[in-house]
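Can you read through this structure? Questions will come right after.
All protein chains of the complex are present and in place, except for one that has been dropped.
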Amino acid sequence: MKAIEIIGKGEEMHGRAYIPSGREEAGTIIKKLKENGFAHFVMLSCVDWIDKNEFELVYHMWSYEHKEHAMISVRLPRDNPSMFSMHELFPQIETYEREIHEMYGIDFEGNSRLTPFLLEGWHDTPPMRKDFDSKKFAEDVFDSIPEIKEEEDEGI
Amino acid sequence: MGLSDGDIMRYEEWNKISRIASRKSLWMLHFCTGCGAVELPPVMTSRYDMERFGMGPMATPRQADVLLITGYLTVKTLKRVVNVYEQMQSPKYVISFGSCPINGGMYWDSYNTVKRLDRYLPVDVYVGGCMPRPEGVMNAFLELMKLIDEGKARGWEKYQKYYEQYKRNQKMAFGFERGKNEGD
Partner (left out) sequence: MKEYELFIGPQHPGVTGNMMYHLWVDGDTVTKAECNVGYLHRGFEKLMESRNWMQNVPLVCRICVPEPDVNEMAYAMAVEQLMDWEIPERAKYIRVVILELARIAAYLMSIGSYAGSLGIYTLPQWALGDRDYFLDIFEQLTGARVYHIYIWPGGVRWDMPEKLPGLIEKTLSYTEKRLKLYDDVLFKNRIFFDRAVGIGKIPRGKAIEWGVTGPNLRACGYGYDIRKLEPYAVYDDMDFEVIKYPELGDFDVLSDGCDAYTRMIVRRLEIEQSISIVRQALEKMPEGEHIIKHPNWLKWKVPPGYAFKRVESSKGEYGYFVVSDGSSKPVRIHVRGPSYTHGVNVAETILKGANMADVSQILFSLDVCPPDIER
């Protein structure tokens, strides 16, 4: 696959190129792919592997010329995770990093706009982590709100 | 100067006339709160045509009569909906669409949606379904007009009477009582 040729490592998975990368070299890999035809940045995802105690960030890129999809994967430790921001390369990465910061608690150095994006006034653990139980939260907070008690009607 | 029997009779007749005028010209507020709003354009346009009953859209809450809660409500939207409801003038009515405001619906275990609507706002008519069909929506409008005619649609009075209970429930949902919020 063209992406594996350009970078020099990686494997093919169901027709997509999967390139594992270290934390510091991810910026150079993405810049090199951008200059060699991979001009469309698709999205930035995060997977929580709680058994192995790490987060995995996956950068997806697509090339219109070679018609290929590449996934660049970076593993971060689960306590105090932080990564470099890449929003100078593609402007929409700023929004993806903002959402991952809010939902997983990962810090991105160099991104000055890490303000709340989807939730307002949230002070619990970041909700997409695997140790946050959504059903229990909904039962504790919303089901415990009492009904409106009406008094006996005297007749209007 | 007390009220004679003749005066009370004219007061009752005046109420009846004002209710007839009210139910023939309900204006609904233009607010698409959730996914149930996709079945509202067929009702408003030429296929099912609610304008023959006198209902039309209105952009500002100060001049609207009916608030339609179309589907689920998140906590962020509930703050704005309460604001809008309190800006509307009495008499005002609330219709809720779908199964999400009744008991949570498809998102019963979500951390961001509000499960039962009648603990935060007084609801007059419920429509079931996911989505409710346009015939169901028209049925709800006609049911509301019938309740107004009989004098039974009194949601706004309930809100005024039990105001502290409604406010306490709203604050619990917004997180003020969990002690960590400084008032967003």
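For clarity, chains are labelled A and B in written order, and residue numbers in each chain start from 1.
What we mean here is this: contacts are C-beta pairs under 8 Å (C-beta built on N, C-alpha and C of every residue); 3 or more make two chains touch, one makes a residue touch a chain.
Keep in mind that this is a model prediction, so the values were computed, not measured.
Undergrad: Hey, which of B:33, B:96 or B:170 is the one touching the hidden chain?
TA: For the chain that is not drawn, the touching residue is B:33.
Undergrad: List every residue of chain A that touches the chain not included in the displayed model.
TA: Residues of chain A in touch with the missing chain: 13-14, 16, 18, 39-43, 45, 47-48, 58, 60, 64, 67, 69, 71, 90-92, 94-95, 116-120, 127-128, 134-135.
Undergrad: Please give every residue of chain B in contact with the chain that is not shown.
TA: Counting over the whole complex, chain B touches the hidden chain at residues 29-35, 37-39, 41-42, 45-47, 57, 59, 61, 72, 74, 76-77, 80, 84, 106-107, 109-113, 130-131, 133.
The criterion applied here is as follows: only the chains that are shown with their structure count from here on.
Undergrad: Show which residues of chain B lie in contact with chain A when the two form their complex.
TA: Interface residues on the chain B side: 75-76, 108-112, 114-116, 118-119, 158, 162, 165-166, 169, 172-175, 178, 180-181, 184.
Undergrad: If we count contacts the way the header does, which residues on chain A are in touch with chain B in the complex?
TA: 119-121, 123, 127, 134-135, 137-138, 141-150
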